[in-house]
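Quick one: structure below, then a few questions.
As you look at this complex, bear in mind that one protein chain is not there, while each of the others sits in place.
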Amino acid sequence: MLVVMQAQATEEQVRAVCQKIESFGYRAHSMPGAQRTAIGITGNKGEVECGTLEEMPGVQEVIRVTKPYKLVSRDTKPDTTIIKFPAIHANGPPVTIGGTDLAIIAGPCAIENRDQAFQVAERVVRAGAQFFRGGAYKPRTSPYSFQGMGEEGLQIMAEVRDRFGLLIVTEAVDYESLDLVDKYADVIQIGARNMQNFSLLKRAGRARKPVLLKRGISATLEEFLMAAEYIMSEGNYNVVLCERGVRTFADHTRNTLDLSVVPAVQRLSHLPIIVDPSHGTGKRNKVTPLSRAAVAVGADGLIVEVHHDPDRALSDGMQSLYPDQFDALMVQVRQIAAVVGRVVPETALAGVSRLSNS
Amino acid sequence: MLVVMQAQATEEQVRAVCQKIESFGYRAHSMPGAQRTAIGITGNKGEVECGTLEEMPGVQEVIRVTKPYKLVSRDTKPDTTIIKFPAIHANGPPVTIGGTDLAIIAGPCAIENRDQAFQVAERVVRAGAQFFRGGAYKPRTSPYSFQGMGEEGLQIMAEVRDRFGLLIVTEAVDYESLDLVDKYADVIQIGARNMQNFSLLKRAGRARKPVLLKRGISATLEEFLMAAEYIMSEGNYNVVLCERGVRTFADHTRNTLDLSVVPAVQRLSHLPIIVDPSHGTGKRNKVTPLSRAAVAVGADGLIVEVHHDPDRALSDGMQSLYPDQFDALMVQVRQIAAVVGRVVPETALAGVSRLSNS
Amino acid sequence: MLVVMQAQATEEQVRAVCQKIESFGYRAHSMPGAQRTAIGITGNKGEVECGTLEEMPGVQEVIRVTKPYKLVSRDTKPDTTIIKFPAIHANGPPVTIGGTDLAIIAGPCAIENRDQAFQVAERVVRAGAQFFRGGAYKPRTSPYSFQGMGEEGLQIMAEVRDRFGLLIVTEAVDYESLDLVDKYADVIQIGARNMQNFSLLKRAGRARKPVLLKRGISATLEEFLMAAEYIMSEGNYNVVLCERGVRTFADHTRNTLDLSVVPAVQRLSHLPIIVDPSHGTGKRNKVTPLSRAAVAVGADGLIVEVHHDPDRALSDGMQSLYPDQFDALMVQVRQIAAVVGRVVPETALAGVSRLSNS
Partner (left out) sequence: MLVVMQAQATEEQVRAVCQKIESFGYRAHSMPGAQRTAIGITGNKGEVECGTLEEMPGVQEVIRVTKPYKLVSRDTKPDTTIIKFPAIHANGPPVTIGGTDLAIIAGPCAIENRDQAFQVAERVVRAGAQFFRGGAYKPRTSPYSFQGMGEEGLQIMAEVRDRFGLLIVTEAVDYESLDLVDKYADVIQIGARNMQNFSLLKRAGRARKPVLLKRGISATLEEFLMAAEYIMSEGNYNVVLCERGVRTFADHTRNTLDLSVVPAVQRLSHLPIIVDPSHGTGKRNKVTPLSRAAVAVGADGLIVEVHHDPDRALSDGMQSLYPDQFDALMVQVRQIAAVVGRVVPETALAGVSRLSNS
């Protein structure tokens, strides 16, 4: 914390502020400048809570400095976290998020039925995805919109895992669904709207599976990292961050994809971060260029919506790629990955050959 | 939904779009203009989901028109909702939110102990508040910050109700706390961070007590009203909306209080709307002017943080008014209320006289 | 400037940063904390420009602290600025902006013809306005929209001044129009789009007339004050600030009126600040409630669009009040002004009586 005094503040006023700070058990460091004095505060363990400093005579402004994150920070753990999933196929290499391998997560917005899930899964695994996404519990703005198939959707995804060797990523929206997702899936997704649902974060922190945490629609980087801190503080250290667009005044896309958060996270935290260009743009014709950009900026992976019949999708049809578009995207993704020292692993393709043989 | 065609779109392209629309069972209305053709869509019951319209040849843009809210809308219920609470004192008049009476809700950010709650409560009831606010479950950005006293805090507030005749407003953050708040308090608060926690909204929709729903930090008016729709769709029609500041680029206050949402809500919805200038500004020296402005703009009430010792407050000390400041504010609030046809009821003062006699 | 070191920064790294700071001729103040060290910088005259501090080993973040404003600051001039205009009528009291009198500026968005200007002027002067607004040079988003009458419009406004005793406020958009506005009008308006047109600001700083400076659509408080500093640094100390709404994600109004900037300006600066609820909301039905709120928050005045025939207005018809609405608003404005220790002066009314007699 830093207290900036007014230019005309008297020495007495500076002294009074220092005494106040010390009365809280902190240490005050007075720094007289050419124009005004600033007073640094140290000795605090957590956040400084001195509710009346800003109102004291001669005080111009109080600036918060302390960064509250601990477990998410590179200060605590300098090495980048690599999350390992058991090999999908016998004898296959493990799948990872956060290492050299680029994590590719693809699938429909919502699971609508077994046939739809299988059709899309077959296409994305052939294109090179290692993970299958699909919603069984859909947080929708309107209570009258399709809310997902629930446990039945999870069961379909479990079949997809068995059949195609794809790891399953799906969203949990409350305790009940979180327990089921923890049981059926491989990665528990916490959606943007629940990024500060602290009860749910703590519960996810006690789950066994890794958590994919989406950035809230207007979350600062600090809030985003603190949400991950909630999960980690309960003991689950396998957290993947996900940028999915933030809300701004711009109206040419549904959200504004903030790719600069990728290097910003990588500087402050050891956690992997992936990008969701589907929600990040909300428009099919922007998903491919922004996916390329996300790989180029250095993201640890992509999560992309793919649907074989977007016109009949029960949600988010406007932002789902056709399977052919996803194929074309993956060709470019592989090329750009190479430029930034990444690789799309052949793991999944091994599964495809197994698939072809069956 | 409205499809805007490109200027150079051919008649054939217009026809193809119309056919596509009709293939979904909707009706297409082609409107040829001087520069370009627009095509209106009607006949849809809910949201139109045609995922590929925007990609069809000749299409410039697809604009959503349908408003999804039903129960919250003045279309459905033209008369303004007035929520009635049983009289606090024997023979007293009922307390209301949404009518001529201005609802005044005041108290500390968090309940810290019995003594603090009683000290603040005595001051706010004397100043004219009818409701006492105080957090027992605090959603905090950091898992290491004070998270509230839990049920013990609720019990203290129940004592405050008995002693001072103040109705209790307090936040619920998950199913468990919601059930307890429903049991102990008079109004269930859903915080800004949970405005799109749809599971919690539905649970609040099945509670017996009225719900105070805070606007999410970057919620559009439509999302705000749809969150209320979630509560109402489960059968609880007693919802009070609350503006508490939105996130913008501006950095001179913690949030930007959006007072224009008050007349905007009043135009579209029958639900009452109050204003929280404490969170809306985050700075003590801005709470009084913005409280006056909130009454002047026509809000149905205020929710204000008051603390007798902000320096030692366990949270939000920087934005809590001193009791003396709250007294002074209430004098101005009464005067401005009169200008806009409102009144601060004497209900509470009756309680105070009872208090003085006891 | 404050340099925050990483938690694991070594003493050597701290020392290197201090040496770097001192190599620029500044003084470094090292403050070791429980978790990390912060280093304050003093001794700089203007902004510190050390382009590589943030990249030095062990550095977490560099936080700018120095406030760059001088002449606009209450540090420099503790007394609130009151701008005085010569009495409009012989023997009348002077008109002021910034004192107890509330400045009321009203008129059409654009001057369209003599008849329109006179019709509106007669109504606003009768309602109590002391200033007449009207655009002769209109900055429009489209080059094909009506761009104003130019000098002919200024001449019409000069006639309005003579006939109705109203002081004239009108916008300048470049050097040429600024010179003409300086000649014909009483207050030179710099619009939101030109708030950082520094060449124009400097020219306005060399004009004889007071300047009404509108806040840019996404200007921080600091940028807003620094724009005023540009004008003052050239010698023109008569600057009136004007909040007119900022751009946010919210879509229920054209802009989001940020009333909290009024007390924020009053805390930091001695300059008066008024509010424009017409551009601040963009919707006629929101102008009256937000005007009331602006007076209640403590603004030094209002600038409101009024048109006798909004349907035929050449610009901004949707946000112009009818004269009858403006009359009703002024009744409420007078009442709320009294609550905050302000008064709408009778100056203008004196003019009206003169008008009636003529």
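Letters A, B and C name the chains as they come in the text, with residue numbers starting at 1 for each one.
Convention: a residue touches a chain if its C-beta (ideal position, glycine included) is under 8 Å from a C-beta of that chain, and two chains touch if they have at least 3 such contacts.
All values reported here derive from a predicted model rather than from experimental measurement.
Touching the absent chain in the whole complex: find that residue among A:P57, A:P93 or A:P289.
Checking each option in A:P57, A:P93 or A:P289, the one touching the absent chain turns out to be A:P289.
Which listed residue (C:G43, C:P94 or C:P139) would be found touching the missing chain in the intact complex?
C:P139
If the missing chain were put back, which residues of chain C would it touch?
24, 46-47, 49-52, 54-55, 62, 68, 70, 139-145, 173-175, 193-194, 196-200, 202, 217-218, 222-223, 226, 229-230, 233, 247, 283-285, 307, 310-318, 320
Can you name the residues of chain B that touch the chain not displayed here?
Those residues of chain B that touch the unshown chain are 2, 4, 6-8, 29, 31-36, 38, 40, 42-45, 60-61, 63, 65-67, 73-76, 78, 218, 247-249.
At which residues does chain A meet the chain that is not included here?
218, 220-221, 246, 248-253, 256-264, 267, 280-281, 285-286, 289-290, 292-298, 332, 335-336, 338-340
By definition in this document, only the chains that are shown with their structure count from here on.
On a C-alpha centroid basis, what's the spacing between chain A and chain C, in Å?
40
What's the distance between the Cα centroids of chain B and chain C, rounded to whole Å?
Chain centroid spacing, chain B to chain C, equals 31 Å.
When the centre of a chain is set as the mean of its C-alpha atoms, what distance in Å lies between chain A and chain B?
Comparing mean C-alpha positions, chain B is 28 Å from chain A.
Can you list the residues of chain A that touch 2 or more other chains?
218, 247
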